[in-house]
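Every protein chain but one is kept in place in this view of the complex.
Showing chain A:
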Amino acid sequence: MHEKRPKLFLMMASGVGEQAHGSVASQFYSNEEETAFDMTTSEKVVELLNQAALISTEEKLIVLKQVQELIINKDPSLLDNFLDEIIAFQTDKSIEVRKFVIGFIEEACKRDNELLLRLIANLNMLMRDESVNVVKKAILTLTQLYKVALQVSLSVSDMQEACWDMMTQIKEDVLALLDSDNDGVRTHAIKFTESLIITLSPRTPDSDTPKKQEGDISLDKIPKDHTYIRYDTLCEEGKSALEQLLKFMVHPAISSINLTTALGSLATLARQRPMFMSEVVQAYETLHANLPPTLAKSQVSSVRKNLKLHLVSVLKHPSSVDFQGQISTLLLDLGMSQSEITRCTPATVQPRKRLHHESNALFVLADAPLAEDDEDKEEPAPVVTPKPSSSVGTQSAIDLTAEFLLPLLTPDNVANLVLISMVYLPEVMPASFQATYTPVESAGTDAQIKHLARLMATQMTGAGLGPGLELCKARDEEVKEEDGGAGESSSKDPLIIRKLSAVSLGQAISVVGAPAAYKSPITEEAPQIKKLPEPILPTSQPKAPGASGRKKVFKLADVVQPFSEAQIEKLSNMAIKRILLSEKVIAQSGMSHVRVKLLARLVTQFEGGKKNDLLQFILEDMRGRSELAFSLLYHEYNEYLSQQPSGSLDSYEHCLYTLLSGLQEKPEQRDGLFTKLVLEAPVITDSALEVIQRYCEDESRVYLGMSTLKELILKRPSRQYQYLNVLLNLSSHEKEKVRSTALSFIKRMYEKEHLKDCIEKFALTYMQFLVHPNPPSLLFGAGEDTEVASPWTEETVRQCLYLYLSLLPLNHRLVHELAAVYTEAIADIKRSVLRVIEQPIRGMGMSSPDLLLLVENCPKGAETLVTRCLHILTDKVPPSPELVERVRDLYHKRVPDVRFLIPVINGLEKNEVIQALPKLIKLNPIVVKEVFNRLLGTQHSEGSSSMSPLTPGELLIALHNIDSSKCDMKSIIKATNLCFGEKNVYTSEVLAVVMQQLMEQTPLPILLMRTVIQSLTMYPRLAGFVMNILARLILKQVWKYPKVWEGFVKCCQRTKPQSYNVLLQLPPPQLASVFERCPEMREPLLQHVHSFTPHQQAHIPASIMAVLEANSRKPEPEPQPELHHPEIIEEREVF
């Protein structure tokens, strides 16, 4: 397949294959149709045509193409013979076949021009084919054949006029197709127009004609005396075609394809017909400034590429010299560098000028007055005037308008224009603008202003506005009149006439028309406009009025007096106020973002008053106008940035400060706008920070304020320490809520590694204040007089410690710092410290290594602190072995203060407790009570599982066994009293066991009997048990221990009558001793014995009876009152 069809037909389709094609074709035949080799060409054609009538479309095309090859290239003499047969296929139902016929017509006519006479009608018919594709093919062919037709009409003498008329008609039809609905048809029509214009305009020496088209006919080859082809008609037709093309180009909804095609056509025109250079460049300018908004992004990019490409190709043409400025500006805008542009610019300048003069003698006329004109005009405008004929009209309109605009483009006016046009900006940036926009580099320079003036002039002229256009209209009318008048005489060379009039009129109009035109709107001299076209003979008006006329042009600017400062101020204020007040209306129209942007931009550029107005306006409804607030803030900041490095933040700061304070002072504002403003502000200034601090100090907003502050600290690392400091300062705030919130925020932040140091340092610094004799002024806030050396108070001490103490549970190491400070602090502070540390120390727990270390080291002077810590730790829970170990070490090795042991007493060994007891019970009674509480487990209401090393009994026994040399008896008695005080611990059973054990000791403890008596007092039902004890004491010869014996007697005395039996067991001397002490006992005892049965009495030894009866006659002594009161007895006994 590959070697068969494609190659050959590609070539054939291209249709211009010459010898090369022939050879390929012959190869084809030698391959394909060996059999047909001997046949004549004519026979072959006949056979092929016969085949073609019968076969399918695809094959038909192949066959027909063979025929075409044969009769056009191989043997053109056959062309005439078979023409009709092939043309007959123009009614074939296949589009492709019909298209082939068109192609064939083209080739045939090119081979033999005169065939066109016969074929033009067919072409005309195919032009009206129902298939668009056929129409397009027809247009394509006509593009080629139009010049052939012209050529034929000229060269063939008997050429029928009708044929040419038809061609002219067809031409009009094609031009009309520029408005076709079909994009492709339009595109083809453009190409046709291009080649039409080239044909219908004269080739000049500077024309850049392609080699292949060297021989093509053009207007300059048309004889002026042809019978039916009129030079001037053709010339006009060409111009009108160009106008149509230009008009087509500026259609706002032109498609991308049409546009690129037209761009290319214009470039071809400019190169081949430099006389149109001006129109082309201007069309490019207009296009560049007005890319159709309908284009997609890639299309814009494509159009711009094309524009650039064509501009470069135009620029390379020597005739572009007058337009180099405009072209390079365009190319710069399209992103080409200056050096590239220079490279593409032809160097020859002078020769071209001369060329122009030679080619058109008229320019001498045009140049002459201009040269003079230049002398009394400062502004040189040489580019403007010397234009090729047909361009004068529009060119001047734009130029004049641009010239008119130039002095008006003051910064003020431009700014106003920008402001006004803001309102008309579309919602979304059009792709064309996005692609074409390049930042204006040379803003404000003369060149740029000129460029701008030109751009605007192009737009205005396009829209039918501007003084230039009016002038030109007037002039055109004049031209027509003059044409009308001089038409007959100069019909031989209408072109020249036209030029003449145009040029001379250019002068004339600037004389009278300009001032009138400009003044008319002001002075209501409207009728004068009508008079403008009044013919004025160029010769009768010398240049002088022209000059004055120009001056008057500028007078318009002079007429408009600048406002005074005050007026400007007032007007701008009013303008801004209007924009401010139009809030609702604009919001309804959905353009409020534009208003916001506008306001922010405007106000940023003004000083003082307006800013405050706007800020006030925003604060009136901060929530609704927050967008405006942000926009303003950003603009202020932007302003500051744009003035770097010397810029001042004052304005921005003022704005931010005002907004924040406004929010802070508003009571009801709750929706986080403050936070948003702070967090989105580009920079937080010092004053703004103050507002934030004030916000945080407000109890009702403290949380929101501090959250904001926290965000700031975390999200603005560059100044986070400054923000952190604010928060830290708040941690010692006098208001409880502020302070506690600050502390909880700091605690959270303390977890962040990079903030840790800073927070810690701050906390420690504050704590260090405690070593000073007086609290630093810092604590009283800035307002108070620092000179007053007030003393430390509980409150000030706390202030210094809040932060520290809240950090302590998070970082136990800090505890050592506290110890260091503590040792140096005065007593008042120490007390305060001891009061406040409970919570944090408990938070640390006794397993904290640092706390243990503190206990271990216990700095000198910090004993109370350590003790306090120990107490706090063991208050609710039993001490851990580690803690006990540390305390024990401390006690034994460094500070033998028994008070250390108290908190951990339940962690000590039994013997250690017993050892410590003497010292312990000597302490302050309250402390002793505490110790006992711990030992007896009575302190914990919640019944914690603290296991005392001593049972209550053991404790009591230990007390009894304290060496009296180590401790005075009074303390011991008090201690035992404490025990007896705990009735629910020391039950009768416990006491019984204690007594039992004590009794069995040898020697007997001094306090034994006291305890017995006490127990008896507490539990009278123990009497029996006590009797038993007493009896056994007798066995232990209790009388040998004087104190105990004393107690024994007292006990007996108190327990009578049960004790009688015990007493009777005493040996006689002891019984006598008893009676010595208590004589009143004898009589009852004796009666007791007498009440015995005789048998019982017999058991009582005589010696006893003797003692009993010894002083029976004696009167009984009075009972001692104190004997009835055990307590008093005890006193006497012990002391």
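Convention: contacts are C-beta pairs under 8 Å (C-beta built on N, C-alpha and C of every residue); 3 or more make two chains touch, one makes a residue touch a chain; residues count from 1.
One rule holds for everything that comes next: contacts and distances are computed from a predicted model.
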Choices "Sodium/potassium-transporting ATPase subunit beta", "RNA polymerase II subunit A C-terminal domain phosphatase SSU72", "Glutathione reductase" or "Syntaxin binding protein 2" - which one is the UniProt name of the chain not shown: "RNA polymerase II subunit A C-terminal domain phosphatase SSU72"
Among A:S301, A:N638, A:N857 or A:N1028, the residue in touch with the chain that has been omitted: A:S301
Residue among A:N122, A:Q213, A:N290 or A:S1073 touching the omitted chain: A:Q213
Option from A:Q90, A:T168, A:S218 or A:S265 whose C-beta touches the chain left out: A:S265
Which residue of A:N133, A:N290, A:S880 or A:T951 touches the chain not shown here: A:N133
Interface with the unshown chain - residue positions in chain A: 5-6, 9-11, 13-18, 20, 57-58, 61, 96, 99-100, 132-133, 136, 139-140, 143-144, 182-184, 186-188, 191, 194-195, 210-213, 255-261, 263-265, 267-268, 298-299, 301-303, 305-306, 309-310, 313
